[in-house]
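Apart from one protein chain that is not included, each protein chain of the complex appears where it belongs.
On to subunit A.
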């Protein structure tokens, strides 16, 4: 039995909810990526699974308990989340921000225990930001800054990490840097990673499991080979895709695509 699953989940009010009757099991210790067009509900699904927004019916269960009934601090010891384009780091040093990741374990006064220090230092090392741990975050580049935020999420010491479009606003090299870091965390540390990505080729290259979403409903779930097919991409993105293989790693990839003509 997987630790995390949703059961007939619905999110959003009114006649047309954003996510409808969604049942999904997240495989443990794997990288799962949610893809879909704009407005498909992929970000909403991620937010509902991490209690950032409430769901209207159904369940999100972690370790057999609905997340809505679990104390939020307790949940923060099990799952970490990095929202899209996080803010509020102005005026902080790298070390200060990463140390906030220890909040779920701290008493009111916010003192750090020796174990807290160890975890923070480990998070700084593994994301390769320890070299500038005393620098102001304002002075860092976009890629460095994103690594610092990931370090903060890692300092939370959770088995499960959610990321909402972690590569947004980054250039190509920095995008790859972030994704390989996540890959490493999954492979070496066995962390379960669930993220939303825009780029289907990145999704195919870095995921074990892909969830394709359209209008708040799952179109198909499966391995990259299952999802990167002409039919699925047609259904999800409404495109006419040409699928090939990445010569460096044999993963499927979308070589090029055209807009579908006629039938819509």
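As a convention for this text, a residue touches a chain if its C-beta (ideal position, glycine included) is under 8 Å from a C-beta of that chain, and two chains touch if they have at least 3 such contacts; residues count from 1.
What we mean here is this: contacts and distances are computed from a predicted model.
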item	value
Omitted chain (choose from "Imidazole glycerol phosphate synthase subunit HisH", "Thiolase domain-containing protein", "Iron ABC transporter permease" or "Na(+)/H(+) antiporter subunit D") - UniProt protein name	"Iron ABC transporter permease"
Touch with the omitted chain, as defined above, among A:51, A:230 or A:251	A:51
Option from A:39, A:110, A:142 or A:244 whose C-beta touches the chain left out	A:110
Candidates A:27, A:83 or A:222 - the one touching the absent chain	A:83
Selected from A:74, A:115 or A:184 as touching the chain missing from the view	A:74
Contact set of subunit A toward the excluded chain (per top definition)	13, 47, 50-52, 72-77, 79-84, 86-93, 95-96, 99-101, 103-104, 106, 108-110, 112, 134, 136, 149, 152-153, 156, 162, 164
